[in-house]
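Just one protein chain is left out here, and the rest sit where they should.
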Amino acid sequence: MRIILDGKNLEVDGEKTILEICQGQNIKIPTLCYHKNLFPEARCRLCLVDLDGKLVTACSTKAKENSKIVTSSEKVLMARRRNMELMNPGVDIGKLSDDFEAREIYEQVGLDNERFKPIKNYLPELGAALVRDNNKCVNCGRCVQVCEKIQAISAVDFASRAHNEHVTPYFEKHLSDIACIKCGQCLINCPVGAISERSHLKEVVEALNNPKKHVVAQTAPSIRAALGELFGMEAGTLVTGKMVTALRGCGFDKVFDVDLGADMTIMEESAELLKRIEKGGPFPMITTCCPSWILMMEHFYPELIPNMSTCKSPHEMLGMLIKTYYAEKANINPKDIVVVSIMPCVAKKFESTRPELNTEVDYVLTTRELGRLIKQRKIDFVKLEDEDFDPTLGIASGAGDIFGNAGGVMEAALRTSYEIATGKKLKKVEFDNLRNFKGIKTGSIKLNNNVIKYACASGGANIRELLKNKDKYQFLEMMACPGGCIGGGGQPIYFDDKVLELRSKALYEQDSKREFRRSHENPIVKEIYKKYLGKPLSKKAEKLLHTRYRERDGF
Amino acid sequence: MKDKLLLNILHEVQDKEGYLSEKSLKKISVEYNIPMSKLYSVATFYTMLRTKKQGKYVIELCGSPSCVLNKSREIEKFLERELKIEIGETSKDDLFSVYKTSCIGCCDEAPAMLVNGEPYTKLTVKRVKEILEELRKNANS
Partner (left out) sequence: MQILRETKLEGLRLARKVGRQKVLEILLKKKLGGRGGANFPVAKKWETALGVKADERYVICNADEGEPGTFKDKFILKNNFETMIEGLLIAAYVLRAKRCFIYLRGEYDYLREELEEKIKEVLEKSKMKVSIEIVRGAGAYICGEETAIIQSIMGNRGSSMYKPPHPTISGLWGKPTVLNNVETLTCVPQALVYEDWNPDYRLFSISGDVNHPGVYEWELGVKMSTILDVVKPREKIKAMSFGCFGGIMPVKKSSSVSQETICKGNCQHGAFSIIFIGERHNIVDICLSIAKFYTYESCGKCTPCREGTIRLVNLLKKIKSKKVNEGDIKLLKEFAEHIQETSLCGLGQSCGNHILTSLKYFKKDYMRYIK
């Protein structure tokens, strides 16, 4: 089909929207409500273009044969600017965090004169994991769509109508009072920062400034594959060494690796699996690294509580070991230790408030908050030298690295379970069937005389789908965020799923370079069991590394 | 939700209970497998569905230009004064909730209002006073 786009004659695919055509031609069209993975609702009206003399939204309109499209006439630019003016009058671009798309869009559209006063007057909600400020909201509806369609939770929706239309949980409740799983996918998809994480940055900075405190950072597997993006580095750049250096530069006394916590989780979880095989159930056993999945289970599938592994998540295990094993070893009063987890996740902030965990994690920072801290300290991240984790709790196996990818926990668990159960070494430690971006991944493995069928799901809707067939399987891995922790709600905001693929690749790359690929080979793991815990599922291990769950209201 | 229509379900509950309480919506949520956020979203979209407790009589005064030309603003002021409330509120005795609507289609008999869905037309302040008195009497008997 032929069209004239900004004066140029073009042959284009008639099935494509004008926006898609423009993207292919490298013509920038500002969008707010549009997201590749969502249904275009054409709400924000920023992507206006002139189609044969009429203003239309590029995201929802297809071109017609011989139509003439103009993307940047004065008429088009003025119309976009007026909609921006209506949408968010009073917005201070300078104060808008870099993290959000809107900053770029606002600059692109340009908002020079504000002729209307803001009319919104909402009370912001301050939750343990999420902060929601409807005064910043532009009603783009992306959070609503993500929560309903991708996460299958439907915690929020639009309420009221006309200028009173606003996003809210039912009956204007707070997210903390309803069946919200705190995955933060709404946040990742919010272009304006109306939903943000509950920041622990102030508290962490206070601890860092307090000379009496021994402040320890522990970083989750997927941070190193994403942190660089906040400093303009290519997605998928591994920045493990720079990250450690930066943390030391920020004033942390020790920097430990949650990948080691992941190895510990695998030791406990594999032992649990083998024990269940011996005892005959309950199956399927289900992983518990993801706090949003745990919330989802407690709210919507409490009947699965017996199926859940009792393992704490990796950073909770390591946090506990820091204040016990490490404190003893380094001869520091645990009360003087402050454990700060750097997580790709906002639900971890909620997790650390669960009484069942007897948590030893004091604060949780997201990847984005760490980025902010590094910037505050004026550290030139890109130019940093590489440093290593502190060795006491800083050596991990490749199995721990891949926890950040959906399917990674399963792969790590299978490596160890297989070798411990059979006493044989795996010829190939990579499970290719688990290394893709499908929402549900399945497979089976023979452990002696037992065939173990396993499956992994990431994203709430996929989890619900998989649970319909749960009885077919013995072992399930559930991750609430699409793609797993690399796509977590605490990660740098991304717009293109390609970013997730690159982050994922980086973690597999880190795994492939490790001296040890299996959790049970990790010398620190061996030492912790030898000197401190005895063996997996020992009384001490049960006490320190395991937890329990509770039924929650389904609404 | 093809067999039963949500709007009709919500109306039926409201007819019975006066408004759509959290409790009732939760029942509907379970029975028809619709998320609460969606039910609340739908219920608050439509002005004739209410998610808060209402007075015994819900008055919806027409605010169309036809009614305005026929002095509906006087009726509006009278109602606010007489019931000591503002539009959108419920009187202290829980008898009256008053709203303004866009148009109730009684433009040829303006000004007009609905009381619990029944139209009252060709209103004057005097007539509205009588109507209120009668409703009060009915409420007490």
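Every chain is named by a letter (A and B) in the order it is written, and numbering of its residues begins at 1.
The working rule: a contact is a pair of C-beta atoms (placed from the backbone, for glycine too) under 8 Å apart; a residue touches a chain by one contact, two chains touch by 3 or more.
Everything numeric in this text was worked out from a predicted model, so none of it was measured.
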### Query
Which of the chains on display does the removed chain touch in the whole complex?
A, B
## Note on the structure
Of the candidates A:I29, A:I69 or A:M87, the residue in contact with the absent chain is A:M87
### Message
Residue by residue, what part of chain B touches the chain that was omitted?
### Response
1-2, 5-8, 10-11, 34, 41-42, 45-49, 60, 63-66, 68-69, 101-110, 114, 117-119
### Summary
Hidden partner sits against chain A at residues 41-46, 48, 55, 57, 60-61, 79, 82-83, 86-87, 115-116, 119, 138-139, 158, 160-165
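Please note the rule applied: only the chains that are shown with their structure count from here on.
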### Task
For chain A and chain B, let me know how many angstrom lie between their CA-based centres, rounded off.
45
### Query
What does chain A use to touch chain B in their complex?
148, 154-161, 168-171, 178, 555
### Residues of chain B defined as touching chain A within the complex
22, 25-26, 29, 35-41, 44-45, 51
